[in-house]
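Below are the structure tokens for one structure; questions will follow.
Removed from the display is one protein chain of the complex; every other protein chain stays in position.
Per-chain residue numbering starts at 1, and chain names A and B are given in the order in which the chains are listed.
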Amino acid sequence: MATPAVTLSLAPPRKRWGETVIRGVLALCALVSVATTLGIVAALFIPAFEFFQTVNFVDFITGTKWAPLFLQKSFGVVPLIVGTLSVTFWACLVAIPLGLGAAIYLSEYARPRVRKTLKPALELLAGIPTVVYGYFALTFVTPLLRDIGIQVSVFNALAAGLVMGVMILPTVASLSEDAMTAVPRDLRDGAYALGSSKLQVSTRIVVPAAVSGIVAAFVLGISRAIGETMIVLLAAGQQPNLAFDPRQAVETMSAFIAATGAGDVPTGSIEYKTIFAVGATLFAMTLVVNAVAIRLVRKYREAYE
Amino acid sequence: MVTMSNREAEPVTIVGVDTLDLAERDRSMPPPETGEVVFEVSDLTVSYSEVPALKDVSLKVYKNFVTAFIGPSGCGKSTFIRCFNRMNDLIPTAEVKGTVLYHGADLYGPQVDAVEVRKRIGMVFQKPNPFPKSIFDNVAFGPRVLGMTDDLDDRVERALNQAALWDEVKDRMKASALSLSGGQQQRLCIARCLAVEPDVLLMDEPASALDPIATTRIEDLMHDLKRHYTIVIVTHNMQQAARIADMTAFFSVDVSDGHRSGVLVEYDTTPKIFTQPSDKRTEDYVTGRFG
Partner (left out) sequence: MSSASPEVRLAGGRRGSTWRGRVFYALLLLSLAVGFLTLGTLIVDVFRKGIQYVDGVLLMNPPSSDPAIAGARPAILATLYLGVLIIAFTVPIGVGTAIYLEEYADKNRWYNRLLELNIQNLAAVPSIVYGILGLAFLVRGLGLGRVVLAGALILTLLVLPTVIIAAREAIRAVPGSIREGAYALGATQWQVVSRQVVPAALPGIATGSILALSRAIGETAPLILIGALTYISFNPTLLGPFTALPVQIYNWTKLPNAEFKGLAAAAIIILLAMILLLNAGAIWLRNRYEKKW
């Protein structure tokens, strides 16, 4: 309250260097995520690069026989890619229509209270560890498929794919539902006022308006399916068959990495480096898919927010 | 363009303004030029992303006076008052040109620390913003962060007393501040400012979010507070300015250079502004012809 008569010093009593230190510490925390990415890239691509000095890249990408651990080595990665895509295909066959259906229901049909209970319940599905889903696929779904007449072998892509579909269903449903609820009320109201039914409004107004968010949801679901390990490790098998028939066993990229990495391959050997070569391929695939998804999410967010 | 006293203008009448009271105050108030200058503003221009929101403002704020900024919305009053405690620093796109002297020291000088500025110049906002903590912790926050922790309980009690809130909350100091009514919350925010013993109190439309009874209590409070503090208040309510302010500055919007910028039109004692404004724009505003 009393003011000094002469010069008023508005400088701090001592320079606030503590604030600078804190800012530095926080920036360092942020750098952990940068280091992680750099680490992943280095961990994958340096050994992969070394691998491709020995093994021809074209042979790798186009070869159809995968036998890196046998005496007669063969490094064609196509069976692994096909295995991954085969399981992903069945997973998407389940997750995309059902996920979208669940999303439409939650967004357009369900009463708010029902929605409030069902949405977290759906998240529960996403919270089940994948090893549990793998167990379920192996010990319940495969015998079930046999019981209903589908002649699957003990390890098969179908059981793994179906269960994986249920696993990624919440992802697809949740993101699609977010995209649909972001569509402004006015668009729906306009259609309802013209006498449209709920079916028409949902399918002809809301879904098209939310399409970039919905496609983003699909794409993210695909990305998860491609990278998923435990379900396929337990239920799809470890035979790198180049087979589109889902009743046979297949080996996915992730399953190969897990099985080989856990084993006793000597560090630095060519077999060891296959882990990284396949890992780099897998990472590249998911990177592309994720980039597409992120761009789509941004597009739909920009449209309405 | 600022005009002071001299020009003989037609007296005006405004609804809701007690001209007798104003005349009384005109007689009893010491002439402002004799008072101590707390703020001296010269050619202040504030721009957001290069667009000027406030242009070439110059005025002086006097000690222990209540100085009100009035004017239509969008004329930069809030922008202006936020220059006095460097709150515009928090807006990345804001640029301040010109000088603001506080007791002779340049508020925007190179060595000046905004934290030190805000220790001495407190601010109360339009919408009461109590922290989601207890009543005690709200008032104690300022002293605690500024290291004034001796006799904390006494400080808190004194501040709440000065804000005319102590009797209402003394039995529930641990209760959440959010459980208070709007008017009580605003008085709590005032107490929060007073707890750090500032020199100046800036109030940006402090009663606009409150009901009339709460508003009256805040206005009564300001009468008491101005004995110890210098108060600057932004208000869109002319009658309020007429009731409580000693000096009034009228701002308006100028569109001459293609942008809507605020300019200071007239700054004078309150009785003068409301009974014999020198500028036509001021007269139009206070008589309700526009704005």
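We adopt the following convention: contacts are C-beta pairs under 8 Å (C-beta built on N, C-alpha and C of every residue); 3 or more make two chains touch, one makes a residue touch a chain.
Quick caveat: nothing in here was measured; it's all calculated off a predicted structure.
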Neighbouring shown chains of the undisplayed chain, as defined at the top: A, B
Contacting the left-out chain in the complete assembly, out of B:L59, B:A94, B:V115 or B:A164: B:V115
Chain not shown: contacting residue from B:S42, B:Q111 or B:N129: B:N129
Residue touching the undisplayed chain, where the options are A:P129, A:P184 or A:P208: A:P129
Missing-chain contacts mapped onto chain A: 16, 18-19, 22-23, 25-30, 32-34, 36-37, 39-40, 42-44, 47, 94, 97-102, 104-106, 109, 118, 120-122, 124-125, 127-136, 138-140, 163, 166, 169-170, 173, 197-199, 202-203, 220, 223-224, 226-230, 233-234, 254, 257-258, 261-262, 267, 275-276, 279, 282-283, 286-287, 290-291, 293-294
Hidden partner interface residues of chain B, rising order: 85, 87, 90, 92, 115-116, 118-119, 122-123, 125, 127, 129-133, 141-142, 144-146, 189, 192-193, 196
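The definition used in the following text is that only the chains that are shown with their structure count from here on.
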Between chain B and chain A, distance of the C-alpha-averaged centres to the nearest whole Å: 55
Touching residues (chain side chain B, partner chain A) in the complex: 38, 63, 102-105, 107, 109, 111-113, 115-117, 197-199, 228-229
Residues of chain A defined as touching chain B within the complex: 1, 3-4, 7-12, 16
